[in-house]
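A single protein chain has been omitted from the complex, and every remaining protein chain is retained in its original position.
Moving on, here comes chain A:
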């Protein structure tokens, strides 16, 4: 997307403070533990990734959808809108915003149904309960909660540029790219600028491949402490992944999500 990051709503309104996030999540964290909340976010980011891949969307669209969902819950409790509805809604909106076109209604819903059934059967025993009218309605709440800030800058482009500048081999770039994907499962995209995330991921990829980048980083004019902080977020994510079996645990965590007083409509009730 064109334009200047420093003048964008992404930079001006959507680089949040950690304190804000903690404050906003307080209500949810009375019900969920400090560990469970990120596990849920990881789960729904994975759901978006799966939906996106099944719909053959570009990674940029998937990343934007993930950020949309995270922005929503940075301002709202999980109880406001079931993330199972917000995830496909974010995908639907992101596809339009990123000029990937309108996903047809039936295709979106049927993809939700098959993905939930085939890939996330361990988490949901029931069918995907929502219909397109719910998605369309939810889209409005999502837009409103984001104050219609639609432009999301992603770390992918700066990552490619920096890697080229460093003269990194393609496998280093590939690993960096994957780490960027993983970073979407942390709070980093709400707290740091995309170029910072790109730098952190690039650094991690270089360390793995023992590619010397000391000189390159030494010449950078940026706050390396922030880069290290991002690295910590991502390492924590990997740590969490190691110690946790989503297939076993997620169903019980999903049960704990605070819900509106009335349950979503049962499939086929309409």
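Criterion: contacts are C-beta pairs under 8 Å (C-beta built on N, C-alpha and C of every residue); 3 or more make two chains touch, one makes a residue touch a chain; residues count from 1.
Just so we're on the same page, contacts and distances are computed from a predicted model.
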| item | value |
| --- | --- |
| The complex's invisible chain, by UniProt name, from "Multifunctional methyltransferase subunit trm112", "glutathione transferase", "U3 small nucleolar RNA-associated protein 14 homolog A" or "Cyclin-dependent kinase 9" | "Cyclin-dependent kinase 9" |
| Per the touch definition above, residue among A:30, A:99 or A:212 touching the missing chain | A:99 |
| From A:20, A:144 or A:169, residue that would touch the chain that is not displayed | A:144 |
| Those residues of chain A which, in the complete complex, touch the missing chain | 1-4, 7-9, 75-77, 79-82, 85, 92-93, 96-97, 99, 101-102, 104-105, 132-137, 139-141, 143-151, 260-265 |
